[in-house]
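One protein chain is absent from this view; the other protein chains keep their places.
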Amino acid sequence: SGDVAEYALRLGDDALILAQRLGQWISRGPELEEDVALGNIGLDQLGHARSFLSYAGAAWGKTEDDLAYFRREPEFRSAHLFEQPNGDFAATIARQFVAASWQYPLYRELSSSSDPMLAAIAAKAVKEVDYHLDHSTQWVLRLAGGTEESRRRMVAGLDLMWPFVGELFEDDPLTTQLGDAAVVPSSLTAEFDRTTGAVLAEAELAVPAHPMATGGGRRGRHSEHLGYLLAEMQVLARDFPGASW
Amino acid sequence: SGDVAEYALRLGDDALILAQRLGQWISRGPELEEDVALGNIGLDQLGHARSFLSYAGAAWGKTEDDLAYFRREPEFRSAHLFEQPNGDFAATIARQFVAASWQYPLYRELSSSSDPMLAAIAAKAVKEVDYHLDHSTQWVLRLAGGTEESRRRMVAGLDLMWPFVGELFEDDPLTTQLGDAAVVPSSLTAEFDRTTGAVLAEAELAVPAHPMATGGGRRGRHSEHLGYLLAEMQVLARDFPGASW
Amino acid sequence: MPELQGDDAGQAHFDAVIARDSRIEPTDWMPADYRHALIRQMSQHAHSEIIGMQPEANWITRAPSLKRKAILMAKVQDEAGHGLYLYSATETLGITRDEMTAQLLAGKARYSSIFNYPAVTWADMGAIGWMVDGAAITNQVPLCRASYGPYARAMVRICKEESFHQRQGFEILLELSHGTPGQKAMAQDAVNRWYGPSLMMFGPPDTDSPNSQQSMAWNIKRFSNDELRSRFVGMLAEQAKVLGLELPDPAVRLNPDTGKWEHGPLDWDEFKNVLAGRGPCNAQRMERRRAAHDGGAWVREAAAAYAAKQAARAAQEVA
Partner (left out) sequence: MPELQGDDAGQAHFDAVIARDSRIEPTDWMPADYRHALIRQMSQHAHSEIIGMQPEANWITRAPSLKRKAILMAKVQDEAGHGLYLYSATETLGITRDEMTAQLLAGKARYSSIFNYPAVTWADMGAIGWMVDGAAITNQVPLCRASYGPYARAMVRICKEESFHQRQGFEILLELSHGTPGQKAMAQDAVNRWYGPSLMMFGPPDTDSPNSQQSMAWNIKRFSNDELRSRFVGMLAEQAKVLGLELPDPAVRLNPDTGKWEHGPLDWDEFKNVLAGRGPCNAQRMERRRAAHDGGAWVREAAAAYAAKQAARAAQEVA
């Protein structure tokens, strides 16, 4: 149905925008192993994005590329977290830590969606996101417990990303009316708090007190960052409309 | 004539791309006075760009905006120096130092061009570029003679920009066949070497030994940086083709 | 009557100046509370100019014509100039720019909450100019007669440039509203988004604004929040007709009985949220300012070290 497609669009946009951000790291990582690791995570997210967007597009007679390259900013449905700039490695790790701590329970629950396609995509994705969560967790611990500088940066990175946690867990008519097909965002709050809380406790870090930012991504209201990201992502495809690659 | 327009296009593109780079500094400067100063220089360059591009466009029935927003990368004629990324403040100052040490004698000579419009634009521009040269000279001296860190960064900035000096002084058929209308680039080499040499000597810096990079900007062959800059600069205008603003 | 001494004499002079609506100057005696209130108000104003550069700087590289790009660059630069000018004026009260910057970065000093909203489309350049600068001017014009001389003089200069900016914003919206349907929709969307926040720039309703009385008594505030808001909404309503755009508030009307403009209810919960740091861009604005400040520390240190070396050299040459 259209509602399922709208829901798939959200998840696809989250993953697409995150993949785009991670793609910017490749050849710029702090060590080659991280070029590989961040590239892997980016590729996974891109894969999830393609599945969700293809599924969403099918309902509207559009391809994944129609959706990725020929929508304008207000038509994107991603949450603000994913469009936050990479910042330094600690900020990227903080964004990954939040993203994976949200996507992991989300995909796990979604793998028993009453919509078989959503269930199938999520069942595949959850295994990969499990690794993403482990990767970011390990880095949160390392950076928090490494040097004074790395701890300071890790704290700053978490402070930067934490305002965008709240939006992820906001329910709206779409998520509620989809019933068993979707996962109600607020139902994941407790697990997110528990997972992240345990890691932060082990890292001897406080849960950031930074207040939640006004979101709006699910309604197409984005931060000032998304425009730049889309301009770059879409420039070539739009320069050759209708072309095949 | 078409040759004069081609020549004006080069100078206009140099100034436009530099203005675009400087515009990225505003609200990011190391002190508010530099937000103002770099903004001023950027505005001057943008003004010169508009004059040159309007003049070039008149020969082809195009507006300054047609030329700025609706050409593709290989149609831009700017030299590689101007599209180099801002880097840190020292790199930007190094780029400004090279740019102004080139533009100042260029515009001074061009103000006696046999083409009255080029002469008029240059006569106005040279006064402004005089300030740009002074601004960057003062900063080269300050950064070179400031702290150990600032000196290290100033050296690194000059090393980054120096490979793009050579392209500025390359003659080609266009600059020679224009005769008294244009300034032959190579005729400015000695003065550039003298001006920059004196400042670097006062700063107790060696002239960078970095070899000259292959250019090609005048033939539309650019570095990997220009594509990103144009994608950002042109995105909105291209999203509303034919619109008026 | 014996001649008054020290603070008493100062207070009397101060009271007399205020009473005849004249100007206090930096070397005059003034009450500590007056000084602190001014520092708070003026530094907040200066910080607002500086933070306020960000939403507009966001569109410099993407401005859709070279003319608009030049106008926008000049405008954002003017704001840096206003900030510098206001910091200087505030320094006459015995606080340094470095101290004020430290207060801003520590979250101890405020800037206008309006700049915590994102400028997501080009039309926002119009709406910010027309509405945000418009509200600022409505607020500031009366302050050209503020009791503190340096502040009043700063306001005179700033208001002149701000009204220029406002007209440029109006022109951007006018061009868009007469443009393609897509452009007009962009303009209307921007007006919809900035309307409420710009009305709330005047602060809480008078019934809920405890500090205003003292500020008005000191002549560093000349009209109440609601009075200024009413003037502003009237200006918007009349100019919106020229623009061919709608204000997103059907309750806007000129009350024929009072002769004042009225408007519908405002979302004061949102206002408080943004003020409390929960706006869309609070963290981003502070992060950018901090990044510029911290990232530029080595430059400022270099400039200071170089100046010191030059001074030492000059002294040596004299000796």
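Observations on the structure shown:
Order of writing sets the labels: A, B and C. Residues in every chain begin at 1.
Criterion: a residue touches a chain if its C-beta (ideal position, glycine included) is under 8 Å from a C-beta of that chain, and two chains touch if they have at least 3 such contacts.
It should be emphasised that the depicted structure is a prediction, and the values quoted were computed from it without experimental measurement.
Shown chains touched by the missing chain in the whole complex: A, B. When you scan B:R71, B:H210 or B:R238 for touch with the missing chain, the hit is B:H210.
Checked against the hidden chain, the listed residues A:L11, A:A68, A:A122 or A:L188 yield one contact partner: A:A68. Taking the complete complex into account, A:L141 is the one of A:L141, A:V184 or A:M212 that touches the chain left out.
In the complete complex, the hidden chain is touched by one of B:V4, B:I41, B:L168 or B:A231, namely B:A231. Although one chain is not drawn, the whole complex shows that of A:D3, A:D35, A:D130 or A:E191 it is A:D35 that touches it. In the full complex, chain A contacts the hidden chain through residues 16, 19-20, 23-24, 26-36, 39-40, 42-43, 46-47, 49-50, 53, 64-65, 68-69, 88-89, 141-143, 145-147, 149-150, 153, 232-233, 235-237, 240, 242-245. In the full complex, chain B touches the hidden chain at residues 73, 80, 159-160, 163, 210-216, 221-224, 227, 231.
Methods note: only the chains that are shown with their structure count from here on.
Here the chain at the heart of the shown protein, by mean C-alpha position, is C. Farthest chain from chain A (centres taken as the mean of C-alpha atoms): B.
With B-C and A-C as the two chain pairs, more C-beta contacts join B-C. Between the Cα centres of chain A and chain B there is a gap of 40 Å.
Multi-chain contact residues of chain C, defined as those touching 2 or more other chains: 62. Residues of chain B in contact with at least two other chains: 232, 235.
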